[in-house]
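Apart from one protein chain that is not included, each protein chain of the complex appears where it belongs.
And then chain A:
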């Protein structure tokens, strides 16, 4: 039985709900994709500054900008720098976003992106230390939601990892207790130390017809019964799994996902949808980074 969604996050009529759920039974999605297809991914770097990335996943658009400042560390952790993740949104992206109201959706989004990076130790806060217990780098990552057409998590995670990989902090020299920060023209800025590249992949579950879809769009997101975000890296390691509420995912479905992942790691083939997507995304990110680097070299010479 299809249902209409009349919530503050969005409205889906009975007709749309019926069309989407019945279409999924025939493996048909409203944007012409099959259940395990991702929308087209497009990464754009700002030509002027580093760490400024705009990612488009279909119609969803996220801009991430990274910047670094020198601050004093916490006394109990004298050698650790800081990573801050902050999600910004405007009613321009979706009329249902309320200015100044941080909804659960955004807190979860920021958390998932942060956890995937931090707890898998992809980002290294110890490498941000300049002088222990005196000066460390504080890296701030602002995730701006520009257009919301579903699956913000994946788009934001791709934008964040791409921005962190693209970012160059100024080079520093320590002489005694004196720190010199070199401007980009004087000494080549240095990249952050990122050990691997975790990327979020979100699945949506439709209880009624037992369909699992990859990269749900806005309307699917509103009517689906549950979702699960898996974070994997290019070494085929699971970095985190996020499953907050919604329909119960059977052990079978979950272990099937995990088994597929494990098998694929062993056989090192890319045919698994999930791993293939991660490979593909990392490939796209790296390709975009290389292109941008080549462009910069050309400009400099």
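Following the convention adopted for this analysis, a residue touches a chain if its C-beta (ideal position, glycine included) is under 8 Å from a C-beta of that chain, and two chains touch if they have at least 3 such contacts; residues count from 1.
As a convention for this text, contacts and distances are computed from a predicted model.
K.L.:
For the chain that is missing from this picture, which UniProt protein name fits: "Subunit of heteropentameric Replication factor C (RF-C)", "Ribosomal RNA-processing protein 40", "Dynactin subunit 6" or "Protein YIPF"?
P.N.:
The record for the missing subunit names the protein "Ribosomal RNA-processing protein 40".
K.L.:
Using the document's definition of touch, tell me which of A:28, A:179 or A:254 contacts the absent chain.
P.N.:
Among A:28, A:179 or A:254, only A:28 touches the chain that is not shown.
K.L.:
Using the touch definition from the top, which of A:17, A:50 or A:212 touches the missing chain?
P.N.:
Residue touching the chain left out of view: A:17.
K.L.:
So that we can see where the missing chain sits, which residues of chain A does it touch?
P.N.:
3-6, 11-19, 22-23, 26, 28-32, 95
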